[in-house]
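Then we have chain A:
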Amino acid sequence: MVMEYIPGIPLLRPYIDLDSEGFWEGVKQHKLVFQKCKYCGLLVHRPRPMCPRCLSTEKEWVPSEGKGTVYSWVNFVYVNAAYPGIKVPYAVVVVEMLEGVRMISNMYDVKPEDIYIGMPVEVVFDDIADDLTLPKFKKREV
Partner candidate 1 sequence: MSMQYNTEHPIPTPPRIWENMGFWEGIKEQQLVFQRCKECGTWIHPPRPTCPKCRSFEKEWAPSTGKGTIHSWVTYRESPHPSFKAPYSVVLVELEEGVRLVSNMVDIKPEEISIGMLVEVVFDDVTEGLTLPKFRKVG
Partner candidate 2 sequence: MNSISNKAAIVGVGVSGFSKDSGRTELRMTCECIKAALDDAGLVPLDIDGIVKHTDDASDEHSVTSSMGMGNLTYFGESRWDSAPCSMVLRAAIGVATGVANYVVLYRAVNGSSRRRMMPSMRASGQMSTSDLLQWTYHAPFGLMSEAGRVAMIVRRYMHEYGINSDQFGWVTTVCREHGAKNPNGMFYNEPITIKDYLESKVIVDPLRVMDCHEEADSAVALVVTTVERAKNLRQKPVYILGATQSQLSETEEKNSYYRPVISGLPEMGHMGKRLFAMAGVGPKDIKVAQLDDSYAPLVPMQLEELGFCGRGEGVAFCEGGDRIRVGGELALNTSGGSLGEGYLYGMNHVVEAVRQIGGTSTAQVKDADLVLVATGAGGPASGLILGGSR
């Protein structure tokens, strides 16, 4: 794997509340799910209390195929501009899922210099700590 965490410096845990717990429950169980409006079917990410299209508060968490492409990416090279708990260089990507929603993540197995916009990717899950699993992406063969 490509990201190296520096021992002794805790990673920030995601703040999980009633509106987003479905997403993070899925991640814990190694499932990528997205919020879908029960009334009009709109898929949204990030999770939110209300559907922005029809204003319904009824939602369900639907499993994603887990496939997408890199929409944009950055490479953190300067230690003072990066998160202290992660060894530089490390890349952060915006992935556009085939379903249409986008999410921020890291590449699991691709070095920063090999990332390109449009690169096909698919989700994997990284159990970083007992209380922290994060979705990450690996290169997908098409």
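Note that in this section contacts are C-beta pairs under 8 Å (C-beta built on N, C-alpha and C of every residue); 3 or more make two chains touch, one makes a residue touch a chain; residues count from 1.
Per the selection procedure, all candidates are chains of the complex that A comes from, given by their letters.
Values in this document were obtained by computation on a predicted structure and should not be read as measured data.
Q: Judged by that same contact rule, which candidate in 1 or 2 sits against chain A in the complex?
A: Answer for chain A among the listed options: 2.
Q: Under the stated contact criterion, what part of chain A meets candidate 2 in this complex?
A: Its residues touching candidate 2 are 15, 17-19, 48-53, 55, 57.
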